[in-house]
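For this depiction, one protein chain was excluded, whereas all remaining protein chains were kept in their positions.
Showing chain A:
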Amino acid sequence: MSTAETREARARRTPGLVPVSETLRTTGRPVASDAAGTAAGPAGDAADAAPSADGAPLAGAAPIADGAPTAHAAGAAGVGEVSGAPARRFGSFWRLLGSELGLTFRRPRNLVMLAVLASVPVILGVALRLVTDDMDAEGRGGGMGGLVASVAGNSLMLAFASLSFLVVLLMPVAVSVVAGDAIAGEAGGGTLRYLLAAPAGRTRLLTVKYLNAVVFSFATAAVVAGSALVTGLALFPVGPVTLLSGTTVSVADGLLRVLISVGYVGAGMAALAAVALALSTFTEVPIGAIAGTVVLVIVAQVLRAVPQLEPISPYLLPTWLTRFDGALRAPVDFGAMRDGLLAFGAYILLFGSVAWARFTGKDITS
């Protein structure tokens, strides 16, 4: 049989395609048996071409049983994918991302972490409230520190205070757990081999894993800010906000600035997630990738604290994580935040590339 003939046969089959998605049972349907009929030629060739050592048992059974699914499959590959593939591939990407997000945000461990993050602003708020009450009672109101004073003075300030407190360690830990677990956790549990055999596709899976970590990053920032806002509203006066620069802005303006801070901190956490994801591709032990990332964060904090190492501090991620205080100035100091976002972008690019290079070339032996 010539290739031209084959192509023709395939083309003829195309109108009667049975979607690949149909189950095996449907191959018995009229459409499918029609396809089987036209496929008899090539399938018959298959039997002829089969190694002679394989003997009789197959030769009779294979063409009919096997011809139908492969015939329409070949047709689908040739024609169906031209029109439907991009949209379907796009849809399937969102489906996998949805599955990933579902896993992340339903997993008890992650929910506990978010709950802990949400509880810190509450504890912080209550503590500050008690402190200010004591001070008021003792009539020493004038001696309050900057942070205590500003939080006590306005409900929105608790959000900034909480973010700058948690962004140092607790939020990085939470993000490291999710992003560090991303590949290593699947590898350690053995599910990675089934995902890839599905086939999830290595680049596709890595992209989904990273986007999932990014969503979780922003979620941590949003949860902290949300919890702090609610606590602040309950415990402290609502009204125009006095910023670090001394200017007073409206509540709406203040909320916008909280939102900017959440976005900035989320982006910073997303950069950290890229680091954790890269480490995650190097191990089958999730705790290794998680601890590794947290250790890196702590080491960076320590390095920043050494005055002699000042020149390297712009290259360290934690240097930039707290720079959202630009949102507390009037006008908003976008310069500092822009530099921070560029640093985050560089981290994402660098460690994303490392993760990709490692993961796409890795032997999955777990």
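Rule of thumb we're sticking to: a residue touches a chain if its C-beta (ideal position, glycine included) is under 8 Å from a C-beta of that chain, and two chains touch if they have at least 3 such contacts; residues count from 1.
Basically, contacts and distances are computed from a predicted model.
When the listed names "ABC-2 type transport system ATP-binding protein", "Phosphoribosylformylglycinamidine synthase subunit PurS", "Sulfurtransferase" or "ABC transporter" are checked against UniProt, the chain not shown comes out as "ABC-2 type transport system ATP-binding protein".
Within the full complex, the residue among A:G189, A:G226 or A:G263 touching the omitted chain is A:G189.
With the whole complex as reference, residues 3, 6, 10, 19-27, 39, 42-43, 45-46, 49-55, 57-58, 61-62, 64-71, 73-74, 77, 88-89, 91-93, 95-96, 98-99, 103, 107-108, 189-191, 193-201, 204-205, 361, 363-365 of chain A touch the missing chain.
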